[in-house]
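Once you've had a glance at the structure underneath, I'll fire off some questions.
Only one protein chain is missing from this complex, and each of the others stays in its spot.
For subunit A:
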Amino acid sequence: MKKTLFDKVWDAHVVDAIENGPQILYIDKHLIHEVTSPQAFNELKDRDIPVFRPNQIVATADHNTPTTNQHLPIQDTLSRHQLEQLSKNCTENGITLFELGHKYNGIVHVMSPELGITQPGMTIVCGDSHTSTHGAFGTIAFGIGTSQVAQVFASQCLLLTKPKSLRVSVNGKLKNGVLPKDVILYVISKLGTNAGTGYFCEYAGDVFENMSMEGRMTVCNMSIEMGARGGMIAPDQTTFDYVEGREFAPKGEDFKQKVAYWKTLPTDNGAKFDKEYFFDAEDIEPMVTYGTNPGMGIKVTENIPTLDDASFEKSLKYMDFKKGESLINKPINFVFIGSCTNSRIEDFRVAAQYIKGKQKAPNVTAWLVPGSKLVETQIIEEGLKDIFTAAGFELRQPGCSACLAMNDDKIPQNEYCVSTSNRNFEGRQGQGARTILASPLVAAATAVEGKIIDITKQLN
């Protein structure tokens, strides 16, 4: 039988199955952070169950960490307590932790790939819906709830019903200035926020084949925004080259053997998907969102649609936008470049390239937040920080930051923020804050101009 990439990885991890019920899926790597793990540790403790495979768990502190003065004690008592709890739990259970200040600390979905922890063909889970990011490596990776975190602690397995399969193919040549973020925002704007619910998605076609690993991660990261538990891209030479030589990646003969296995993973010709969508690369342009879910996106050159629908109108009311209007020339006071979607070195290179020789608009507060300590170091070493500083930008320290505004990086009420993050939900970046999702290029241009501009005019 012809198999998909997803089938191959899934089937290799099935331990057992319940008749007419879920399967027991073995989990290779379990990533944890401070927000969704403490209750799971408590549950195990209460039930006197030991952590089964601590050496397959890696922890980082990211959601609730400050992005300035990380060397000082954390001011917020609850946040400090949550981080202390993570350290205590990891120490007690023998789990590797890259805590605040550690040279490997960073956003869980940035840290794990860049250290070579994420590898093709694995199953990876984390109590965070953007775990889909790791699918860029041809990995089955998905977000889980805290009860499931406890299940993996206890057994290194999960009970799951195999999802259906979905393939999104994008072929052709992307226009100048169209970034991976635009590709995924475009796809979600066409398919909606629940097209993928119940499915695992594979991204195929030459657009993804020609993308860097950073770009593939941006795409897979947002799979959950169309409802899919995860998204995958077939591993290829780009993947192997990225993984090779990283801290926790297999080395020497072991690596060669792994590559031989990874090469068997891509979807067989003729394998069937439950659902397929096709798009042309030429149709995609730089995107922005105008509403309160990631499916509410338009090309920056387009106008907001006109629909008579209560939920749609509620969204526009929250955003203070009108049906049929254009976002071009909208004054913007906040710009955020960061999050597990767009905080990798490539994202900062794109921003720096645009910003070089220009100045940030005086009305704009711009936060540049690297995804990890390693990215931060690279930004400095490549001279990007100098470009940002000269242009009036502030480079902060790594963390999830204003993507979910758990720490102090909150966008004020009623303010617009052009953000490279993944969710434009009401209040996501702070109570009453209005998020416009975009690529790092659109975000950088907005910061320089102080308003949304038609970036396509500068590109052609």
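Quick notes on this structure:
We adopt the following convention: contacts are C-beta pairs under 8 Å (C-beta built on N, C-alpha and C of every residue); 3 or more make two chains touch, one makes a residue touch a chain; residues count from 1.
What we mean here is this: contacts and distances are computed from a predicted model.
Only one chain is not pictured, and the protein name UniProt records for it, out of "Cytochrome bc1 complex cytochrome b subunit", "EfeO-type cupredoxin-like domain-containing protein", "3-isopropylmalate dehydratase small subunit" or "1,2-phenylacetyl-CoA epoxidase subunit B", is "3-isopropylmalate dehydratase small subunit". Note that of A:Pro54, A:Gly172, A:Gly198 or A:Pro305, the residue touching the chain absent from this view is A:Gly198. Looking at A:Ser129, A:Ser165, A:Ser189 or A:Ser372, the residue that reaches the missing chain in the full complex is A:Ser129. Touch with the chain omitted from the figure is made, among A:Arg167, A:Arg229 or A:Arg344, by A:Arg229.
Those residues of subunit A that touch the chain absent from the view are 12, 15-16, 18, 20-22, 24, 26, 28, 35-36, 38-39, 42-43, 47, 49, 56, 63-64, 76, 78-79, 81-82, 85, 121, 127-129, 131, 143-148, 150-151, 154-159, 161, 163, 193-194, 197-198, 224, 227, 229, 261, 293, 310-311, 314, 404-406, 413, 423, 425-428, 431-432.
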